[in-house]
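Comments concern the structure below.
As you look at this complex, bear in mind that one protein chain is not there, while each of the others sits in place.
Our next item is chain A:
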Amino acid sequence: MSSQAHPDIPAPLANLKIQHTKIFINNEWHGSVSGKKFPVLNPATEEVICRVEEGDKADVDKAVKAARQAFQIGSPWRTMDASERGRLLNKLADLIERDRLLLATMESLNAGKIFSHAYLFDLEVTIKSLRYIAGWADKIHGQTIPSDGDLFTFTRREPIGVCGQIIPWNGPLVMLIWKLGSALSCGNTVIVKPAEQTPLTALQVASLIKEVGFPPGVVNIVPGYGPTAGAAISSHMDIDKVAFTGSTQVGKLIKEAAGKSNLKRVTLELGGKSPCIVFADADLDSAVEFAHQGVFFHQGQICIAASRLFVEESIYDEFVRKSVERAKKYVLGNPLNSGITQGPQIDKEQHDKILDLIESGKKEGAKLECGGGRWGNKGYFVQPTVFSNVTDEMRIAKEEIFGPVQQIMKFKSLDDVIKRANNTTYGLAAGVFTKDLDKAITISSALQAGVVWVNCYSMISPQCPFGGFKMSGNGREMGECGLYEYTELKTVAIKISQKNS
């Protein structure tokens, strides 16, 4: 995710019409059972874009019935060639590519994303991820196994069944495809609950699902709130797996509900307080830029945010100086407008939380280098903020901020910084900047993080498994092993009259 010059991209779609605002079940559009709707806001203007049907338990039940039906043995989905599943997913990628401008505009409008980022990054990652996943569909192998006894033994990697998927608001389209694509590639059926802040691109994709020709009931989308629709999914007795991306706090509730109900399989992608360690021998300018993008991208609303920056003593002052200079270069405003480089936070709740943490930084004695408060008087904007002289006990060094706030800390020794970096219940990502071979390998082995980047940051690629150690999550998404999280393994052993090797 570099800040290199962008190639020419089209202007956002003018007069974007939101066509899809209903619940999507069995390839059809439904009103909510309760009749309720909820507003969807533009975080740059705080205005209502439209109202969307509000799903609750009754709608989730309807969706589960459809998904279960589509999963029956003998159904079109279950009897479809695996290669055909892959072909449908590739077709979906084709249609997303066709509608790239529409989807990027919608994502920018609803999620507050800088339009060029939405068009170049979110849509690119979405399409590439989908094509990657599509390629796996007919390559999900079981094994034949030389077991003891006169047996012919093999394993099948079957779809798990009906999968509930709860999507966050920070990367609505990318996160939708990571989950939905993986589940479908393995032959499951799904019920998706997009974040209540950002349901629009999910519903647009639903229309493409129908256009591609996935059988009815394979994909169902129920917009709504966490405590209602989300909770209904987590505790549903007829959902076989739940996948959630969001806060650690809510992730715990989901795993608890899954345990209390039917022991549905759980994968979680949660928060982080990811360390970035910069050694004196690093390429300083490169480290400054990667560390900067690592915490400021998408207004800091990324699970991998490099929100604890440990800089070796001898380069500390220079590093702070350059980072502050970099943080001052933003132009805040409506993310759909060209020339804008920082958009709003997603909503009032996040906005207030970030400002509260910034105040705590000031109170607890961190040095405020720039920014430090709200921007403008409409829209949920926060000034890009840099704190230096941060110490490990401060709230800004311990709690996930999810905003455009960078914490820079100093370190002396390698062993010490590893301990400090690992001293958190989170464990999602980490960055290491050094030219030294041994340091790079030793530290990447020592850090308790699911993804370690060396001399770079935020280089997410669909071929690589992604996920957290400790309380940053359970399980992995993407890569080969991410796909296997959407399969259930069956061992079949057939008695034969005489085994030969």
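Just so we're on the same page, contacts are C-beta pairs under 8 Å (C-beta built on N, C-alpha and C of every residue); 3 or more make two chains touch, one makes a residue touch a chain; residues count from 1.
Definition applied: contacts and distances are computed from a predicted model.
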Identity of the absent chain, which is to be given by its UniProt protein name, from "Retinaldehyde dehydrogenase 3", "Transmembrane channel-like protein", "dolichyl-diphosphooligosaccharide--protein glycotransferase" or "Cardiotrophin-1": "Retinaldehyde dehydrogenase 3"
Sole contact to the chain not displayed, among A:Arg98, A:Lys139, A:Lys348 or A:Lys363: A:Lys139
Selected from A:Arg131, A:Lys193 or A:Lys410 as touching the chain missing from the view: A:Arg131
Of A:Asn90, A:Ser247, A:Ser360 or A:Asn455, the residue in touch with the unshown chain: A:Asn90
Chain A residues touching the omitted chain (full complex): 82-83, 86-87, 90, 128, 131-132, 134-139, 141, 152, 437-438, 441-442, 445-446, 462-463, 480, 494, 496-500
